[in-house]
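Read through the structure below, which is laid out as C-alpha cells, and then see the notes.
Just one protein chain is left out here, and the rest sit where they should.
For chain A:
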Amino acid sequence: MEYLDFELPIKELEEQLDKCMIIGQESDVDVSETCKQIEKKLADTRKEIYKNLTAWQRVQLSRHPNRPYTLDYINAICGDTFLELHGDRNVKDDKAMIGGLGKIGDQSFMFIGQQKGYNTKTRQYRNFGMANPEGYRKALRLMKSAEKFNIPVVCFIDTPGGAAGIEAEERGQGEAIARNILEMTRLKVPIIVVIIGEGASGGALGIGVGDRVLMLENTWYSVISPESCSSILWRSWEYKEVAAEALKLTATDMKKLKLIDEIVREPAGGAHANREKTFEVVKNKIVAQFEVLEKLSPKELVSARMDKYAQMGVFNG
C-alpha cells in the first residue's frame, strides 16, 4: 500500500498495530487491550483526516496509485461476462480508452472508460489514461452499436485529459471529442456516467454526457487540472492548492452547481482502502439509476437529457 503525505498518521498507526499484534503472537504478554486502543485510534484518525479533506487532497486521492481503475470496476461488476471490444475501424486500437459488453444481473450494458496503468510499463501502454482521437471514435462506435441494439451505456471517467500531441492534432482531437459530445446528447439509450478518478476537461466530457452523472466522493471534475490552471493564471506551478479551491472541482461543489446528479460515498479511508466495497456501491448505483431510466421512452430520455444541459450556466439577464 502506498500513502499520501496526509495519510502518514494512518500509516504510522497501522505499523504500530502490526507490531503490537506480532508481539502478541510471539510472546506471552497480553497485548489485546493495547491493540484495541491502537485500532480505535486508527479508526478515529482515519475518520478525522477524511472528514476535513481539502480540494487539493481530494485531487491527490483521485490519483492515488492504489485506487481502482476502469477495468477493475468492470471486472468486479461483470465477472466473466465482460467481453472487451477493440478498435475504431479507422486507425488503431487506443489502449487509453477501453470498452465492451458485460452483464449486471440479466441486463447487458456497454461499458466504456479511460484506462490507466498500475506501473511504469502499463502506464505508458495506457498513455496515462489520455485517449487519442481514435479512442474517442472507438467509444462512439461502441455507443452507436449499443444504441442499435437498445443496450444502455455506462461510462467510467478517469483521465488527466485528452492526449496532446502532433498525431492527436493531425487526426482531429477536437473534432473527435466534439462529435462524441454531440452524439451523446441525442443517443437513444440511457447513458450513466461515473467519475471514478480524474475528470479533466474535454477529454472527460468526450465520454461524459449522460442522463445521470455520478461522482465518487474523492474525485475531481473541471475544465482544467489545478496544476495547469496554476501555470496559466498564476504563471507558476506553485498555486495548485489555491487553484484546486478556486476551481470548485470537488463532488460537493459540482453537485451544488447542479453540474452532476449524485455523489457516491466511498468507504472509510477512500476507494482504495476497501476496493470490494467500492465496486459493490458503484454497481448498486448503476442498477438503481438504470431502473429509473429504463422506464423512459427514447424520446423522453433524449429531451430530458438535452434540457438538463440547456440549464447549465449562470449569467445575468
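The rule we apply is simple: contacts are C-beta pairs under 8 Å (C-beta built on N, C-alpha and C of every residue); 3 or more make two chains touch, one makes a residue touch a chain; residues count from 1.
Following the convention adopted for this analysis, contacts and distances are computed from a predicted model.
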> Name the chain not shown, per its UniProt record: "Ribosomal protein L11 methyltransferase", "Xanthine dehydrogenase family protein subunit M", "Cysteine desulfurase" or "Acetyl-coenzyme A carboxylase carboxyl transferase subunit beta"?
Replying inline: "Acetyl-coenzyme A carboxylase carboxyl transferase subunit beta"
>> Using the touch definition from the top, which of A:25, A:297 or A:316 touches the missing chain?
In response: A:316
> Which of these, A:223, A:268 or A:288, touches the one chain of the complex that we don't see?
Replying inline: A:223
> For the full complex, which residue in A:103, A:141 or A:248 touches the chain that was left out?
Replying inline: A:248
>> One chain isn't shown here. Among A:41, A:63, A:123 or A:179, which residue touches it?
In response: A:179
> Can you name the residues of chain A that touch the chain not displayed here?
Replying inline: 162, 164-166, 168-175, 177-179, 181-182, 184-186, 201-202, 205-206, 209, 221-224, 229, 232-235, 239, 243, 246-249, 254, 257, 259, 305-306, 309-310, 312-317
